[in-house]
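I'd like to ask some things about the structure below.
Yeah, one chain of the complex is gone here, protein chain that is, but the others are all in their spots.
Chain naming follows the written order as A, B and C, and within any one chain the residues start at number 1.
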Amino acid sequence: MTAFEPWMLLVVSILVFCIGLLGLILRKNLLVMLMSIELMLNAVNLCFVTFSKMHQLLDGHLTVLFVMTVAAAESAVGLGLVIAMFRNLRSVDSDQIQLLRD
Amino acid sequence: MITSMILFPLAGFVINGAWSLWSARNGTRVSPRVSGSIATTAMVAAFMAAIMARAQIPATGSIEVDCFRWFSLGSLSVDFKLRLDALSSIFTLVITGVGAMIHLYSVSYMEEDEAAGKYFAYLNLFCFMMLNLVLGGTLPQVFLGWEGVGLASYLLIGFWYREEANVAAGQKAFIMNRIGDLGFLIAMFIGYKYSGSLDLTTVEKVILPAGVGTSFVLLIFLACTGKSAQLPLFTWLPDAMAGPTPVSALIHAATMVTSGVYLLARLSPVISQSATGMAVIAGIGAATALITAIIACFQRDIKKVLAYSTVSQLGFMFAACGVGAFGAGVFHVMTHAFFKALLFLAAGSVIHGLHGEQDIFKMGGLKKKLPVTFWTFTAGWAAILGLPPFSGFFSKDEILHQALVSNSGSAWLFGVLLIAAVLTAFYMTRLYRLVFFGTPRMDQAKFDHAHESPVPMALPLVLLGVLSLAGGFAGEPVHLAHPESALSTPTWVIMIVSVIAAAIGATIAFRRYSVSEVKAEPTSDVFRIDAVYSKLFGGGLGVIASASQWLEERVVQGMIRMVAAVTDLSGNMIRVLQVGSAQAYLLMMIIALVVMVFYFMKGVV
Amino acid sequence: MHMNEIIQTLMPWLILAAGILVTLLVSVIRVESKRPAQFSALLTLVLTGVSALQTVSLPGEAIFSGSIEISSLTRILLALFSLIGVLFVVGADRYLSKEKIHLSDYYHLLLIMILGAGIMVAAKDLVVLFIALEVMSLPAYTLAGFRRNDSRSNEAAIKYFVLGGAVGAVFLLGSAFLFGATGSTQFPAIYSWSRQSVTGSNLLFAAGHFLVIVAFLFKVAAAPFHFWKPDVYEGAPTPVTGLMSTLVAVASFVTLVRLIHLPALDSTGWEVYAASIKTTIRVLAVASLVVGSLVIITQKNLKRLFAYSSISQSGYLMLGVLASLQPGHGIAPVLIYLFGYVFAAVGLFVLLSQSEPRGDTGVELVDLTGLVRRSPLRTALWSVLLFSMAGMPFTVGFFTKYFIFISSVGSGETPLVVLAAMCAVVSAYAYLRPIGLMVMRDADPGAAQWGGGFWSQLVVVVSVILVVFLGLMPNAMIQYLKGIPLIH
Partner (left out) sequence: METSSSLSFLLTIPLLAVVISWVIPKALQRIYAIFGSALILALTVYETSGILFSSTTEAAKAYFVDQRLEWVSELGLSAGFRLDGVSAWFLVLSALTTLVAFYLRGIWYRKQPRLFVSMGFFLLFALNSAFLATDLITFYLSYEAVFIPMIFMVGVWGENQKASAVFRFFLMSFAGSILMLVAMFQLMSMHHAATGQWSSHLPDILKVVANVPVESLLWPGAGFLLAFAIKVPLVPFHGWLKEVYVNAPMPGTIWMSAILSKLGVVGVIRFVLPLFPAVIKEYQGALLAVSAVSVIYAALLAIRSNEGKTLLAYSSISHLGFVMLGLFSLSSEGSNAGVLLSVGHAVTSGMLFYLLHQVEERSGNLDLTTSKGLATAYPVLFSGLFIAVLASVSLPGTLNFGGEFLVLLNAYRASALCTILAALGVILGAVYMLRFFQRLGLGKTGTANPVDVLVKKDLSLADLLMVVLLVGIVIYGGINPGIFMKG
């Protein structure tokens, strides 16, 4: 049982962030893409917490609360949009939305 | 007095010009007689003025009349001033005198032409410009006259402008003269550069460094070859015969074409500085005299023969100038003015009599029909052959003599000129014989119709006949102009030689064309010079022009088109990235981000 | 600091916030008509703007333990935002009824956007900044998809949302790194940290700084982060597009500048860092200019055309940013450019929303053909505004470019300026071609009808007057904006 090493958590958070990013890029289902965004935000949360641990501060923890709130709002809007899209296209597949292009 | 001399023709020009323009606008017609008499009066008045002015000239030196400041810029200032001395006064007398006669002649010659008013306006304009040329006190003013007479000649050659050929002839004359004028321009620049002024009095005296001097002389001479139809620029003069005959007499025989000689004589102090230049002038002069004399032997058109003969005679004058005998040259200018004008006018009266027939092989036996014309022509013929005591005898023999004895002369020069003289005798006699003797070679009706010209045409003939007979004795005054080359009485040898030469040429011609049945000879431009030119320069210019056109369309315009195309293309290439898929955008952005982060960090860490 | 002082300072913002609640309330009470909501929104905006302008000359104050600073810059910007809001409330009236966008939500969403923007430019704490950013963006996403039954509008909204969300996360990650590096999320703390730290080669800091910057590069659509813009512009309802290209663009750009100036770049040890930041900006400037002005000439759809136009605009602005990095230069060039751009853009987008074809598939160039015969006044308005976009003299567009260029030349960026000038020439073609179509061509049979109605026409006229007046007499504006310092 080794001592707590902040860098481990950092690595984890970065990895999670990248996973979220990859999901956002690769997955075709809009709902999954929404989740990926949430994942990225949460990865950042972890990051914040880690740093505030490093600095022996509370700011990080507080920030997390803000971020969660924002994330909730964001996903609400996102879902709304997805629903609207589903009403028009009967689909939530990101390949369906490529009308606007050069 | 001098001023009035140039103002009379100007007035004539303005009056006739305005009048004929106005009537042309209203579709009315200018009466040839009235406008003709206006023009003639102007010229006679100018002649009187010239005589009086002549009287005022001090024994040596000149009268100068400063009219106004033409333009001044920095150190340069050019006045518009008239300068009359012995030299210019000879020319003024010839121009106004012969001019007056030819105007008079034209009055009835142009009677039928509906554009007579225009004609006389142009004729006056010419005389005005010509007087500017010989009276000009500054080089730009001479140049004004120089180009002005070119303009007048362009207008009068192409006077019957409905014929493409005439217009073409006029343009040819103008453009070939322009080539010469270029020489004049650059010569002026050189003169200004070294003398700091453009006044003739200054430029005459300027001493130029050797190389520059030669180029100056050659440039001036280039101008002369253009204006006086010397090799290589002589081909326009024969074509210039497209104009009315009196024009050929005045402009292309008596006055304008001799202005080259005037210019050389005027600048003789500078010219004589360059031996090379002088040699070139002499050589070209002699060569022209010979070559054109040869060509003249192969012409059928009566005016063409006279035209080539004019060129050849001018060659004599330049040869004289080339050997430093400017006086002789000027003297020959004067006599030549008399007899060549006479010959042309006579030819004109022949053509007039035959209703436009110009082919000497369609003439003959006109002696009876046109007595006045015949006798006056005879005088001219004798003069150009140089038979004593006719005017041509004095001037031509002196030229031959100078060509031999003057320190820059040589046997070669003399020989060439002598041969030219023989040829002159030949073609003139050929012409003389074919026109006036033998059996008429035109249809009977035309022959019967042939008539002597009315008095206004006959009178100038007679006057000029007298002048060509007696003009030679006026040699003395000429040499006041150039005391340095005083009249050296030609030695008897040369006199006899030249007379014999003339006799030989004449006899050959007489014998050759005395046969009862003369067979027509084809006209031929012996040396094909004209054809060569039109290929060389016409073609050459065409090629260059086409080349630049290609450059314009392909390169200049092409560049513009290319820039436009490239811009558009690259725009479309960037557009390709806009695929429309959010995830693709995200991917591209991430790639960009990674790349930039990489470089950014490389810079920082 | 006492509560009432804080209220004093925050008054404009508070008015706005209150106004949002009122508007929301009104729109809930009177669902069937949108007039009340419209009225209250207008009232709110006017009051906000006025109170902001009243207090504009007061000194800057940091409140909420320094996480927000209200200064003359933020006040003037808030005033500008309220002006934009007013113009788009008035100008969009006809459009909304035409497009059957009955809901009065447009108004309070617009107000919320403005509030977000207003806080964002005032924020001095990365977290507050993030929240403000989202407060501004979420209504924007919604409004982009406001024509619910049009799949194109949907698509625009979702693209905007997905990319925006991702970028929000990126920004957050960046601020986390900065927090990790400096131990604080507040600008002054970070600034002083950078003063003390001997060298700028702190990996974590650099990464964080770069990420937060990138987030806003996306917002201002500087190439190569511009891909979202043409599509979103095309799909979104025209007034909303207008809001994005004015309100969002200004707020984001000011924030971007502030974020770039986050560390003390002029302090010793940071020379390399500053240099590489400059290089990065140069690259972005070149990319944006080239992309913007090369692609714009290939566009047929006017909304896309203006999207690319705004991309190249951010290229010019990058030049201003470069100049602002030069010691002794403020952000005056940037501010002036933004103001000038806004005045022209509002008019342009309102004009654009006046085209008749229902469904708003976007106005094509062909719809402008022969407009001079159909309505000369509108042609004149178009021409002036397009001239201003092209930076022609006697419009405000000239002086904005002028100021950017001359300050960049002053800071030794002449080659870049020459490139920018050439790009200006190229894009001038794109701006003048519409005028050519209006004046030189006869109307195409398929050309759209144009009809604005009084109010939207009034808005356009106002913006044209502003453009021309400031084009002739820019002195006051320049003098005023020159005086405004960049807050730290």
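One rule holds for everything that comes next: a residue touches a chain if its C-beta (ideal position, glycine included) is under 8 Å from a C-beta of that chain, and two chains touch if they have at least 3 such contacts.
The model shown is predicted, which means the values in this text are computed figures rather than measured ones.
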item	value
Where the missing chain makes contact, among the chains that are shown	B, C
Sole contact to the chain not displayed, among C:S33, C:S97, C:N149 or C:N475	C:N475
Candidate in contact with the missing chain, chosen from B:F8, B:F47, B:Y105 or B:Y192	B:Y192
Touch criterion as defined above, residue of C:P188, C:G269, C:G330 or C:G410 at the omitted chain	C:G410
Option touching the unshown chain, where C:L203, C:L377 or C:A421 are the choices	C:A421
From B:G36, B:G158, B:G213 or B:G571, residue that would touch the chain that is not displayed	B:G158
Positions on chain C contacted by the hidden chain, ascending	392-394, 399, 402-403, 405-406, 409-410, 414, 417-418, 421-422, 424-425, 428-429, 432-433, 436, 439-441, 474-475, 478-479, 482
Chain B residues touching the omitted chain (full complex)	21, 24-25, 68-74, 76, 80, 140, 143-144, 147-148, 151, 158, 161-162, 164, 167, 171, 174-175, 178-179, 181-182, 185-186, 188-190, 192-193, 541, 544-546, 548-549, 551-552, 555-557, 559-560
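Operating definition for what follows: only the chains that are shown with their structure count from here on.
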item	value
Chain contact topology (line, ring, star, complete or other)	complete
Higher-contact pair (C-beta pairs counted), A-B versus B-C	B-C
Farthest-lying chain, centroid of Cα atoms versus that of chain C	B
Mean-CA-position distance for chain C and chain A (Å)	26
Multi-chain contact sites of chain A, meaning residues that touch two or more partners	21, 24, 97-102
For chain B, residues contacting two or more additional chains	575, 578, 580, 582-583, 586
Residues of chain B touching chain C in the complex	567-568, 570-572, 574-575, 577-578, 580, 582-586, 588-589, 592-593, 596-597, 599-601, 603-605
Residue numbers on chain C that touch chain B, as the complex places them	158-159, 162-163, 166, 200-201, 203, 206-207, 210, 214, 218, 224-225, 227-228, 230-231, 272-273, 275-277, 279-280, 283, 290-291, 294-298, 426
Touch list for chain A against partner chain C, complex	10, 17, 20-21, 24, 30, 33, 37, 40-41, 43-44, 47-48, 50-52, 54-55, 57, 59-60, 63, 66-67, 70, 73-74, 77-78, 80-82, 84-85, 87-89, 97-102
